[in-house]
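Excluded from the complex is one protein chain; the other protein chains are retained at their positions.
Lettered A and B in written order, each chain numbered from 1.
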Amino acid sequence: MAALDTQLVEDPVSEAGKGYWSGVGARLIRDPVTMICLGVVLLLILSAIFAPYLGLADPYKGSMVKRLAPIGTEGNILGTDEQGRDMLARLIYGGRLTLFIGLTPVVLAFFIGGTLGIVAGYAGGWVNTVIMRTVDVFFAFPSVLLAIAISGALGAGIVNSLVSLTIVFIPPITRVAEAVTSGVRALEYIDAARASGANTLTVIRVHVIGNVLSPIFVYATSLTSVCMILAAGLSFLGIGVRPPEPEWGLMLNTLRSAIYVNPWLSALPGVMIFITSLCLNLLSDGVRSAMNVRD
Amino acid sequence: MTDTLVDIRNLNVRFNGARTVHAINDLTLTLRQGETMALLGESGSGKSVTLKTLLQLLPPKRSQIEGDIAVNGVDVLSLSGKKLQAYRGEEVSMVFQEPGLALDPVYTIGDQIAESVMRHKGIRKEDALSTALDMLRRVRIPSPERRLRNYPHELSGGMLQRVMIALALACRPKLLLADEPTTALDATVQIQILLLLRDLQREFGMGVIFVTHDIGVAVEVSERIAVMYAGQVVEEGTTREIIKDPRHPYTRGLLAANLHDAERGARLNAIPGAPPPLDTRPDGCSFAQRCPLAEPKCRASLPPVHHPDDRRRVACIHENAPVLAQ
């Protein structure tokens, strides 16, 4: 009886409780630009994965006769490169390496930088100082220069490119993770969780990670396009992938000499890089706004 | 009627966004020259929206405004461009809840007040600065000459609110709008600001609309009180009438919730529930679902507005019911 008037007469919230992610999904589906970009990115990834089954020409087999065939040539719908290899096949096979080198460093840096940033942001004090000042050292160099320097020191090759690009992307992700985490750390629900007697690992696992992961993730996706361009850049400079592997950056380099002969053809790898990075950027913007609950 | 300063007639404000909100529903309100009125209500009652509408501060794309607002005979809703700029500041100005956010951190106090005076009155900088100094004196800031050259972050919260008031009154507006100006302040500072506003009102003779959720604050500053609920005025009268003879069940509930004379530890007569979400326009009494006196007809149609007195009104079918013995 005493509890009668503490019972709520009317519940002002009419919508039924829905999960957070289903809300994000619903908002994403309503955003046409993001959905188109998602489609393009998925198409690129799927075609790269299933390239051997698409009935394409051999991307390594050249022909001295058919060199630099223009776009629209019969049998080579996108023409051929300076060694007479089919451009369509090389672009699609090239997507495998390019996307692999473009995405892997970001994924690795996401885990390493995210962990460093969360630790620095939650612990604060001298731990924070040590991690963040170390990270600051890397900010003294422009990312392109840093990637070239590390790659150059390690030597050409796919693994070395991956290592150097991962190192390049750890500092910015750490910095974002640290900023987001120290923001969340100051909120009272962390205090409430600590006051309940939970240990630090439990507090981080239950209350911190869920709230910092999505902003860090969104930031990381925005880096994939940069990473892809850098990877292509390394190959272009000859310190990434080595010929004859098809890779967009490398293809751009080798077709450079054909720019006066067949300009459209030599621009194709660039077009692929452009489309992919644009779609990745727009996609990460779309995901960011869909994840924003409080509006 | 030449002595009417503010005349709001059948004002409706609707926000369109992810969710439609009927913030103000058929609001009618008048204020005479030199009068101080408190708009009393809880969050979401539409009191701040009313103030913002008076200054045309609502985002035009997302808000839909209907009705008439006249301030000193000027049709406010038709103003734009230069005329609107002149109206804001010269005719009407506003004091905000967070003076720290309303003042520009990169200019000195003196420059900010002087800039406003120069813009509106078209006078030289030296004259404007002396006006600024005079204003700081009037809001009783100690050693005003020194304070003129201070930046906002160098002042305490109470001093900043005094500066904000000086800035608002520098062009001698006929109407001052105050949006919870003391809510963020400490108790001993709040009372200083309230009494300062009361004195300045007497000195300058401007009309004041004071938005607050605190009945005690309303009693200290205002002659009249309009109680707002769900975007409507549910009761209006002099401060004395509202405090001593509240008629609307919501006003009575608010007075009881102030705990001013609640018996220690006794059960409070709390108003149950929460305010309605206002995603549709109310077609009955908005308070009916929380009201202890509600009847079916309260929900069926909008409540009649009774005028027991010339300038007193109550929007409730129970207007004549005696005060409940509780």
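What we mean here is this: a residue touches a chain if its C-beta (ideal position, glycine included) is under 8 Å from a C-beta of that chain, and two chains touch if they have at least 3 such contacts.
The definition used in the following text is that contacts and distances are computed from a predicted model.
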Chain excluded from display, named as in UniProt, from "Sulfite dehydrogenase (Cytochrome) subunit SorA apoprotein", "Glutathione import ATP-binding protein GsiA", "Monovalent cation/H(+) antiporter subunit G" or "Fe-S cluster assembly protein SufB": "Glutathione import ATP-binding protein GsiA"
Residue among A:Ala193, A:Leu237, A:Ala258 or A:Ile275 that touches the chain left out of view: A:Ala193
Contact with the hidden chain (one of B:Gly34, B:Gly67 or B:Gly157): B:Gly157
Chain not shown, touching residues in chain A: 2-3, 5-8, 11-13, 15, 17, 20, 187-189, 191-199, 202, 206-207, 210-211, 293-294
Absent-chain interface as seen on chain B, which is shown: 42-43, 142, 156-159, 186-192, 194-195, 213-217, 219-220, 238-240, 243-244, 253-254, 256-262, 264-265, 267-272, 274-275, 290
